[in-house]
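Here is subunit A:
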Amino acid sequence: PAAPDCTKQDVFCVGLVTDVGKIDDKSFNQSAWEGVQKAKEDGIATVVQYIETTDSKDYDKNISTFGDAGYDVIVTVGFALGEATDAAAAKYPNVKFIGVDQFQAEDVPGVAGLNFPEDQAGFLVGALAAMMSKSHKIGSVLGTDAVPPVWRFGEGYRAGAAYADQEMGTTTEVFVVYHNDVGFDKTFVDPEWGAATANSMIDQGADVIFGAGGKTGNGAVTAAAQRGVYAIGVDTDQYYTLPEAAPRMLSSAMKLITPGVYDLIKMAKEGSFPSGNYFGQAGYAPYHDLENEVPAEVKAKMDEIAAGLLDGSITTNVPPVKP
Partner candidate 1 sequence: MTDNNIVLQAKGITKRFPGVLANDKVDFDLRKGEIHVLLGENGAGKTTLMNILYGLYHQDEGEMLVNGKPVKIKDPNDSIAQGIGMVHQHFMLVPVFTVAENVMLGNETTRNGFLDRKTVSAKVRELSHQYGLDVDPDALVGQLPVGIQQRVEIVKTLYRNAQILILDEPTAVLTPQEAEELFVIMRGLTERGVSIIFITHKLKEVLAIADRITVMRAGRVVGTVTPKEMTEAKLASMMVGREVILKVEKGQAKPKQEVLKVENLHVLDERGLETVRGVSFEVRAGEVLGIAGVQGNGQTQLAEALTGLRPVKSGKVIINGQDMTGKPPRPIIESGMAHIPEDRQRHGLVLSDTIVDNMVLCNYYRPPFAKGMVLQQEAMDAYARKLIQDFDVRTPSPFVPTSKLSGGNQQKVIVARELSRDVKLLIASQPTRGLDVGSIEYIHKEIVLMRDRGVGVLLISAELDEIMALSDRIAVMYRGQIVATVDSRAATREKLGLWMAGAHA
Partner candidate 2 sequence: MESNEEQEARRESSFQKRLKSAGSAMLVPVLAVLTAMLVGAVVILMAGGNPLYAYLGLFQGAFGSAKAWSETAVWATPYIFAGLAVALAFKGGLFNIGAEGQLALGAVVAAWIGYALPDMLEISLPAIIHLPLAIILGVLAGALWAAIPGALKAYTGGHEVINTIMMNYIALNMVSFLLNGPMKDKNPNNVIARTPEIAESARIPVIFEGFRIHWGFVLALIVAAIVWWLLWKTTLGFEIRTVGANPDAAKYAGINVKRTIILTMAMSGLLAGMAGAIEVSGLNYRHELGFSIGYGFDAIAIALLGKTHPLGVVLASILFAGMRNGGTRMQFLTQIPVDVISVIQALILLFVAADAIIRYIYRVRAREERLVLTRGWGG
(Lines give C-alpha, C1' and ligand atoms only; values in the text may rest on other atoms or scores of the structure.)
Protein backbone atom coordinates (compact mmCIF):
# COMPACT_ATOMS: atom_id res chain seq x y z
CA PRO A 1 0.00 0.00 0.00
CA ALA A 2 1.97 3.02 -1.25
CA ALA A 3 1.16 6.07 0.90
CA PRO A 4 -0.49 9.02 -0.98
CA ASP A 5 2.02 11.72 -1.88
CA CYS A 6 1.80 14.49 0.71
CA THR A 7 3.89 16.84 -1.41
CA LYS A 8 0.89 17.23 -3.72
CA GLN A 9 -1.11 20.43 -3.17
CA ASP A 10 -4.46 18.67 -2.77
CA VAL A 11 -3.25 16.09 -0.26
CA PHE A 12 -3.39 17.60 3.23
CA CYS A 13 -1.25 15.56 5.60
CA VAL A 14 -0.96 15.82 9.35
CA GLY A 15 1.80 14.08 11.28
CA LEU A 16 2.22 13.75 15.03
CA VAL A 17 5.42 13.14 16.98
CA THR A 18 5.04 11.98 20.55
CA ASP A 19 7.30 12.81 23.41
CA VAL A 20 9.33 9.91 24.79
CA GLY A 21 6.37 7.80 25.78
CA LYS A 22 3.52 6.06 24.10
CA ILE A 23 0.67 7.44 22.07
CA ASP A 24 -1.81 5.35 24.06
CA ASP A 25 -1.06 7.10 27.35
CA LYS A 26 -4.74 7.98 27.92
CA SER A 27 -3.33 11.43 28.51
CA PHE A 28 -1.87 14.24 26.42
CA ASN A 29 -0.26 12.20 23.63
CA GLN A 30 -3.51 10.35 23.11
CA SER A 31 -5.77 13.42 23.37
CA ALA A 32 -3.63 15.23 20.81
CA TRP A 33 -3.73 12.24 18.47
CA GLU A 34 -7.52 12.12 18.84
CA GLY A 35 -7.63 15.74 17.72
CA VAL A 36 -5.63 14.78 14.65
CA GLN A 37 -7.89 11.83 13.89
CA LYS A 38 -10.98 14.00 14.30
CA ALA A 39 -9.51 16.28 11.65
CA LYS A 40 -9.32 13.30 9.33
CA GLU A 41 -12.83 12.13 10.09
CA ASP A 42 -14.14 15.60 9.31
CA GLY A 43 -12.32 15.47 5.98
CA ILE A 44 -9.93 18.26 6.88
CA ALA A 45 -6.90 16.03 6.62
CA THR A 46 -6.32 13.37 3.97
CA VAL A 47 -3.50 11.51 5.65
CA VAL A 48 -2.71 11.30 9.35
CA GLN A 49 0.31 9.53 10.81
CA TYR A 50 2.12 9.38 14.11
CA ILE A 51 5.65 8.47 15.15
CA GLU A 52 6.51 7.54 18.69
CA THR A 53 9.79 8.84 20.05
CA THR A 54 11.82 6.17 21.79
CA ASP A 55 14.77 8.38 22.68
CA SER A 56 15.05 12.15 23.03
CA LYS A 57 17.94 12.18 20.57
CA ASP A 58 15.46 11.25 17.83
CA TYR A 59 13.22 14.35 18.12
CA ASP A 60 14.76 16.01 15.06
CA LYS A 61 14.88 12.81 13.06
CA ASN A 62 11.25 12.00 13.74
CA ILE A 63 10.04 15.49 12.88
CA SER A 64 12.04 15.59 9.66
CA THR A 65 10.64 12.20 8.71
CA PHE A 66 7.35 14.06 8.28
CA GLY A 67 8.95 17.21 7.01
CA ASP A 68 10.81 15.38 4.25
CA ALA A 69 7.64 13.52 3.32
CA GLY A 70 6.03 16.90 2.62
CA TYR A 71 3.50 16.95 5.45
CA ASP A 72 1.52 20.13 5.83
CA VAL A 73 1.00 20.14 9.59
CA ILE A 74 3.19 18.53 12.21
CA VAL A 75 1.98 18.21 15.78
CA THR A 76 4.75 17.85 18.37
CA VAL A 77 3.47 16.84 21.77
CA GLY A 78 5.12 17.94 24.97
CA PHE A 79 7.30 20.79 26.20
CA ALA A 80 10.39 18.63 25.65
CA LEU A 81 10.05 18.95 21.88
CA GLY A 82 9.95 22.74 22.02
CA GLU A 83 13.43 23.44 20.67
CA ALA A 84 13.35 20.64 18.13
CA THR A 85 10.08 22.14 16.86
CA ASP A 86 11.46 25.66 16.52
CA ALA A 87 14.50 24.27 14.72
CA ALA A 88 12.32 22.29 12.35
CA ALA A 89 10.16 25.35 11.69
CA ALA A 90 13.26 27.10 10.35
CA LYS A 91 14.14 24.06 8.25
CA TYR A 92 10.62 23.60 6.81
CA PRO A 93 9.26 27.14 6.37
CA ASN A 94 6.03 26.10 4.67
CA VAL A 95 5.04 23.49 7.25
CA LYS A 96 2.79 24.48 10.15
CA PHE A 97 3.82 23.22 13.57
CA ILE A 98 1.53 22.74 16.54
CA GLY A 99 3.51 22.50 19.77
CA VAL A 100 1.36 21.09 22.53
CA ASP A 101 2.34 22.42 25.96
CA GLN A 102 5.13 24.44 24.36
CA PHE A 103 5.12 27.91 25.83
CA GLN A 104 6.51 30.35 23.27
CA ALA A 105 8.82 32.89 24.90
CA GLU A 106 8.97 34.71 21.56
CA ASP A 107 7.03 34.03 18.39
CA VAL A 108 8.50 31.65 15.87
CA PRO A 109 6.87 31.89 12.44
CA GLY A 110 4.96 28.72 11.62
CA VAL A 111 4.83 27.50 15.20
CA ALA A 112 1.74 27.72 17.39
CA GLY A 113 2.34 26.79 21.01
CA LEU A 114 -0.85 25.22 22.32
CA ASN A 115 -1.02 26.05 26.02
CA PHE A 116 -3.61 25.83 28.73
CA PRO A 117 -4.31 27.63 31.99
CA GLU A 118 -3.92 24.47 34.05
CA ASP A 119 -3.80 26.56 37.19
CA GLN A 120 -7.39 27.64 36.56
CA ALA A 121 -8.55 24.06 36.05
CA GLY A 122 -6.76 23.07 39.21
CA PHE A 123 -8.23 26.09 40.98
CA LEU A 124 -11.76 25.03 40.05
CA VAL A 125 -11.48 21.43 41.25
CA GLY A 126 -9.53 22.57 44.30
CA ALA A 127 -12.42 24.77 45.31
CA LEU A 128 -14.89 22.00 44.53
CA ALA A 129 -12.91 19.51 46.59
CA ALA A 130 -12.71 21.87 49.57
CA MET A 131 -16.42 22.51 49.45
CA MET A 132 -17.31 18.82 49.12
CA SER A 133 -14.97 17.55 51.83
CA LYS A 134 -16.60 16.54 55.12
CA SER A 135 -13.30 15.87 56.90
CA HIS A 136 -11.85 19.12 55.56
CA LYS A 137 -8.87 17.18 54.38
CA ILE A 138 -8.29 16.88 50.63
CA GLY A 139 -5.45 15.42 48.62
CA SER A 140 -3.81 15.71 45.23
CA VAL A 141 -1.44 13.19 43.64
CA LEU A 142 0.59 14.50 40.72
CA GLY A 143 3.50 13.70 38.41
CA THR A 144 6.78 15.56 38.78
CA ASP A 145 6.59 19.32 39.28
CA ALA A 146 9.49 19.69 36.88
CA VAL A 147 6.74 19.77 34.28
CA PRO A 148 5.11 23.23 34.46
CA PRO A 149 1.56 22.18 33.53
CA VAL A 150 1.62 19.61 36.31
CA TRP A 151 2.96 22.16 38.75
CA ARG A 152 0.25 24.63 37.71
CA PHE A 153 -2.42 21.99 38.32
CA GLY A 154 -1.10 21.29 41.78
CA GLU A 155 -0.65 24.88 42.90
CA GLY A 156 -3.95 25.87 41.30
CA TYR A 157 -5.60 23.14 43.37
CA ARG A 158 -4.05 24.55 46.53
CA ALA A 159 -5.13 28.09 45.67
CA GLY A 160 -8.64 26.97 44.79
CA ALA A 161 -9.05 25.23 48.13
CA ALA A 162 -7.77 28.30 49.94
CA TYR A 163 -10.22 30.49 48.01
CA ALA A 164 -13.11 28.22 48.91
CA ASP A 165 -12.03 28.25 52.56
CA GLN A 166 -12.11 32.01 52.77
CA GLU A 167 -15.46 32.08 50.95
CA MET A 168 -17.00 29.36 53.14
CA GLY A 169 -15.12 30.21 56.33
CA THR A 170 -13.76 26.71 56.55
CA THR A 171 -10.15 25.58 57.02
CA THR A 172 -9.18 22.68 54.78
CA GLU A 173 -5.93 20.74 55.03
CA VAL A 174 -4.51 20.13 51.55
CA PHE A 175 -2.07 17.32 50.78
CA VAL A 176 -0.25 17.97 47.51
CA VAL A 177 2.29 15.31 46.53
CA TYR A 178 4.38 15.41 43.37
CA HIS A 179 6.00 12.18 42.17
CA ASN A 180 9.53 13.55 42.09
CA ASP A 181 11.36 10.54 43.47
CA VAL A 182 11.73 8.71 40.18
CA GLY A 183 13.13 9.52 36.76
CA PHE A 184 11.22 11.19 33.95
CA ASP A 185 10.65 7.82 32.35
CA LYS A 186 8.61 6.77 35.37
CA THR A 187 7.00 9.75 36.98
CA PHE A 188 3.87 9.75 34.77
CA VAL A 189 3.49 5.97 34.52
CA ASP A 190 3.56 4.75 38.11
CA PRO A 191 -0.07 4.05 38.99
CA GLU A 192 0.85 1.81 41.89
CA TRP A 193 2.68 4.65 43.57
CA GLY A 194 -0.28 6.89 42.82
CA ALA A 195 -2.64 4.42 44.44
CA ALA A 196 -0.45 3.89 47.51
CA THR A 197 -0.09 7.63 47.96
CA ALA A 198 -3.83 8.23 47.60
CA ASN A 199 -4.53 5.45 50.09
CA SER A 200 -2.10 6.97 52.51
CA MET A 201 -3.87 10.32 52.21
CA ILE A 202 -7.21 8.63 52.75
CA ASP A 203 -5.83 6.88 55.83
CA GLN A 204 -4.88 10.36 56.94
CA GLY A 205 -8.53 11.37 56.62
CA ALA A 206 -8.66 12.92 53.15
CA ASP A 207 -12.04 12.34 51.48
CA VAL A 208 -11.41 13.94 48.08
CA ILE A 209 -8.50 12.96 45.83
CA PHE A 210 -7.36 14.81 42.73
CA GLY A 211 -5.08 12.77 40.51
CA ALA A 212 -3.08 14.65 37.88
CA GLY A 213 -0.15 13.16 36.00
CA GLY A 214 -0.71 10.51 33.37
CA LYS A 215 -1.11 7.00 34.70
CA THR A 216 0.26 7.96 38.08
CA GLY A 217 -2.70 10.25 38.58
CA ASN A 218 -5.04 7.60 37.21
CA GLY A 219 -3.78 5.21 39.86
CA ALA A 220 -4.67 7.71 42.57
CA VAL A 221 -8.10 8.37 41.09
CA THR A 222 -9.03 4.70 40.83
CA ALA A 223 -7.68 3.99 44.32
CA ALA A 224 -9.82 6.83 45.68
CA ALA A 225 -12.90 5.42 43.99
CA GLN A 226 -11.95 2.04 45.47
CA ARG A 227 -11.92 3.44 48.98
CA GLY A 228 -15.26 5.16 48.29
CA VAL A 229 -14.10 8.76 48.54
CA TYR A 230 -14.55 11.43 45.87
CA ALA A 231 -12.19 11.23 42.92
CA ILE A 232 -11.24 14.04 40.55
CA GLY A 233 -9.61 13.35 37.21
CA VAL A 234 -7.51 15.45 34.90
CA ASP A 235 -6.94 16.59 31.27
CA THR A 236 -10.05 15.04 29.74
CA ASP A 237 -13.35 14.13 31.35
CA GLN A 238 -11.99 10.95 32.89
CA TYR A 239 -15.49 9.79 33.72
CA TYR A 240 -15.15 8.25 30.26
CA THR A 241 -11.48 7.21 30.18
CA LEU A 242 -11.45 5.67 33.67
CA PRO A 243 -14.78 3.83 33.78
CA GLU A 244 -13.79 1.85 36.84
CA ALA A 245 -13.65 5.11 38.79
CA ALA A 246 -16.74 6.63 37.17
CA PRO A 247 -19.16 5.97 40.06
CA ARG A 248 -17.11 8.13 42.44
CA MET A 249 -15.83 10.58 39.81
CA LEU A 250 -16.79 13.99 41.14
CA SER A 251 -15.35 15.94 38.24
CA SER A 252 -12.19 16.40 36.17
CA ALA A 253 -9.84 19.34 35.73
CA MET A 254 -9.90 19.58 31.97
CA LYS A 255 -7.48 21.03 29.48
CA LEU A 256 -9.17 20.56 26.16
CA ILE A 257 -6.24 19.33 24.08
CA THR A 258 -8.27 17.45 21.49
CA PRO A 259 -10.37 20.43 20.38
CA GLY A 260 -7.32 22.69 20.68
CA VAL A 261 -5.31 20.56 18.29
CA TYR A 262 -8.33 20.13 16.03
CA ASP A 263 -8.98 23.86 15.82
CA LEU A 264 -5.35 24.66 15.01
CA ILE A 265 -5.28 22.05 12.23
CA LYS A 266 -8.47 23.58 10.88
CA MET A 267 -6.94 27.04 10.93
CA ALA A 268 -3.86 25.72 9.19
CA LYS A 269 -6.04 24.30 6.44
CA GLU A 270 -7.95 27.57 6.13
CA GLY A 271 -4.73 29.56 6.12
CA SER A 272 -5.52 31.37 9.34
CA PHE A 273 -2.77 29.64 11.30
CA PRO A 274 -1.58 31.71 14.27
CA SER A 275 1.98 31.72 15.51
CA GLY A 276 3.08 32.34 19.09
CA ASN A 277 1.03 31.14 22.00
CA TYR A 278 -2.47 29.84 21.42
CA PHE A 279 -4.42 29.25 24.59
CA GLY A 280 -6.87 26.38 24.68
CA GLN A 281 -9.62 26.19 27.22
CA ALA A 282 -9.53 24.79 30.71
CA GLY A 283 -12.54 23.84 32.76
CA TYR A 284 -14.08 21.26 35.00
CA ALA A 285 -16.12 18.26 33.93
CA PRO A 286 -19.77 17.63 34.83
CA TYR A 287 -20.60 15.76 38.02
CA HIS A 288 -22.23 12.86 36.14
CA ASP A 289 -23.36 10.14 38.57
CA LEU A 290 -22.77 12.38 41.56
CA GLU A 291 -25.00 15.12 40.18
CA ASN A 292 -27.36 14.92 43.13
CA GLU A 293 -24.67 14.50 45.81
CA VAL A 294 -23.40 17.99 45.02
CA PRO A 295 -25.44 20.60 46.92
CA ALA A 296 -27.07 23.34 44.86
CA GLU A 297 -25.08 26.14 46.54
CA VAL A 298 -21.82 24.37 45.73
CA LYS A 299 -22.87 24.14 42.09
CA ALA A 300 -23.77 27.79 42.13
CA LYS A 301 -20.44 28.69 43.73
CA MET A 302 -18.58 26.70 41.08
CA ASP A 303 -20.34 28.50 38.23
CA GLU A 304 -19.50 31.79 39.93
CA ILE A 305 -15.82 30.88 40.26
CA ALA A 306 -15.64 29.65 36.66
CA ALA A 307 -17.12 32.93 35.46
CA GLY A 308 -14.80 34.89 37.72
CA LEU A 309 -11.71 33.13 36.35
CA LEU A 310 -12.90 33.76 32.81
CA ASP A 311 -13.46 37.49 33.25
CA GLY A 312 -10.38 37.83 35.41
CA SER A 313 -12.19 39.00 38.53
CA ILE A 314 -10.69 35.94 40.22
CA THR A 315 -7.01 35.16 39.73
CA THR A 316 -5.13 32.05 40.78
CA ASN A 317 -1.87 33.96 41.43
CA VAL A 318 0.01 30.94 40.13
CA PRO A 319 2.98 31.93 37.90
CA PRO A 320 3.32 30.01 34.57
CA VAL A 321 6.55 28.34 35.70
CA LYS A 322 7.73 27.14 39.10
CA PRO A 323 9.87 29.99 40.46
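In this text, a residue touches a chain if its C-beta (ideal position, glycine included) is under 8 Å from a C-beta of that chain, and two chains touch if they have at least 3 such contacts; residues count from 1.
These made the cut because all candidates are chains of the complex that A comes from, given by their letters.
Because the structure is a prediction, the values reported are computed rather than measured.
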Complex member in contact with subunit A (any copy), out of 1 or 2: 2
Sites on subunit A touched by candidate 2 in the complex: 1, 3, 20, 49-52, 54-58, 61-62, 65-66, 69, 79-80, 103, 105, 144, 146-148, 180-185, 321
